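For this depiction, one protein chain was excluded, whereas all remaining protein chains were kept in their positions.
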Amino acid sequence: MTPFNVVAAAILAVGIPITFIRFTQGLASATNLSDRTPWGFWIGFDVMSGVALAAGGYVTASAVYLFGMKKFHGVVRPAILTGFLGYFLVVVGLCYDLGRPWRLPYPMVVSFGVTSVLFLVGWHVALYLTTQFVEFSPAIFEWLGWKEVRRVASMLTVGATVFGVILSTLHQSALGALFLLAPAKVHPLWYSPYIPIFFFVSSIIAGLSMVIFESSLSHRVFADQIDPEHAGEHDEITLGLAKGAAVVLYGYFAFKVIGIAHGNDWNLLNTGYGHWFLAEILGFILLPCILFTTAVRQQNATLARWTALLTVVGIVLNRLNVSVIAFNWQLPAEERYFPSWMEIAVSVFIVTVGLLTFRWIVERMPVLWEHPDFKDVQ
Amino acid sequence: MDTLHEFMKHTKSVEYLLAIAFLVGFIFFWRLLTANEDR
Partner (left out) sequence: MSISRRDFLRGAATTGVVSLCGSNALASETHTGNPDRYGVLVDLSLCSGCRTCEAACYEENKNRDTNRRTDNEHEGNLPPPRVPFDDLSVTATRRRPSGGVYTVVNRYQAQGATGQDRNVYRKLQCFHCDEPACASACFVSALTKTKEGAVVYNPNVCVGCRYCMTACPFSIPGYEYDNPLTPRVKKCTFCYHRTSVGRPPACVEACPYGVMTFGKRSDLVRFANEKILAHPERYVHQIYGENEVGGTAWMYLSPVAFDQVGFRTDLGTTPYPELTRGFLSIVPPVLVLWGPALMGVYAFTQRKEKLAEREKRDAVGTAVASAVAAAEQKAAKQFEAAMKKADKERELAVKKAVEETKKATAEQEAK
């Protein structure tokens, strides 16, 4: 009975009854959602942040399989697994939020709203889940010992990777584009015609940071599982990812500043929301850029790991800002939304289920180590 | 801040200036980042 297991059990003990309440009594029984604020924590955290943080799959896979950066080979499988589980949990979280979750397949088979950005998101997430599954499936087949099927699945890797990048480009940016329809509700410092670019670029940063973060955790928690060869390269991989993250953070920061210029919002920087915006771009974009750069220059993998955590928090903060905090910013304080404890509990519950699933898979399938019968993992 | 705002309103090319500034800055940033690599 490890401490983690005790805490996880407690979280499950709270999450399961809340799930029951939400589905038998309706959204009002478990959330603080309202007519003015139809989207809350479940959308802002489980869906928006979840999809961004699951981007490590396509980023790492394209680095290794398309750009030939073989040195990251050891983290591809865990990254794809994180990506697949991440998206799967996004769908789970979404099912809590939807009024009629059993109708989730409707935009795919029943009625098509082709003018809607959400239509794009729905299709892409469904296709992307499938793609990530295909990319991960060789690990499953190695575990099952199905050599022929595994060979076939492996041949699909490059195609699936390309497809994954196409899908990710579109749906990561589309999640931001959703808010283009709310210019009167999203604070001008966050509202910009560039939102889709912001979301896409920050998803790359989120992906890289999550891979650093996840591999650091795995190396500590699953130290006995990891190939000694991988264990040795861990710092090198971390710093390589940090270098990529530093570059993209630089670009993202530049874009954000240009975005302010585009909207001519300089005078807004000296308001309450302006200070909050500055906190986001200086503390969670510029600062991580500086820290990652320092870590790479000094070959300090530990600094890189802590910076990755800071960056991940920053991405979540950004998604929450656009969808919940800077959304409806003009409403008086008493009408503003704040999540109920049950909404937060459900999100913690979903993340915990994700961690438990990750652990179950990693302890059985060749994710952190190479299966002796399949030494050519490609 | 307000005078800055006034100034910015009349500088239509601010976005382009910023973009070029950041691009030039990137050169220095890249050198900073890769300083300790054996080339």
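When the chains are written out, they are named A and B in that same order, and each has its own residue count from 1.
Note that contacts are C-beta pairs under 8 Å (C-beta built on N, C-alpha and C of every residue); 3 or more make two chains touch, one makes a residue touch a chain.
Small disclaimer: the values here were computed from a predicted structure and weren't measured.
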(request) List the displayed chains that the omitted chain touches in the full complex. (result) A
(message) Going by the contact rule already stated, which one of A:55, A:174 or A:362 would touch the omitted chain in the full complex?
(response) A:174
(request) Have a look at A:156, A:217, A:269 or A:287 and name the one touching the chain we're not showing. (result) A:156
(request) Could you tell which one of A:19, A:116 or A:271 touches the chain left off the display? (result) A:116
(message) Across the whole complex, list the residues on subunit A that are touched by the chain not included here.
(response) 23-29, 31, 33-36, 38-39, 62, 65-68, 97-101, 103-104, 106-107, 110-123, 127, 155-156, 158-160, 162-163, 165-166, 169-170, 173-174, 177-178, 180-185, 193, 196
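Keep this in mind: only the chains that are shown with their structure count from here on.
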(request) Take the average of all CA coordinates in subunit A, do the same for subunit B, and state the distance between these two points in whole angstrom. (result) 29
(request) Going by the contact rule at the top, pick out the subunit A residues touching subunit B in the complex. (result) 243, 246-247, 250, 254, 257-258, 261-262, 264, 266-267, 269-270, 293, 296-299
(request) Note which residues of subunit B are touching subunit A in the complex, please. (result) 1-2, 4-5, 8-9, 14-15, 18-19, 22, 25-26, 29-30, 32-36
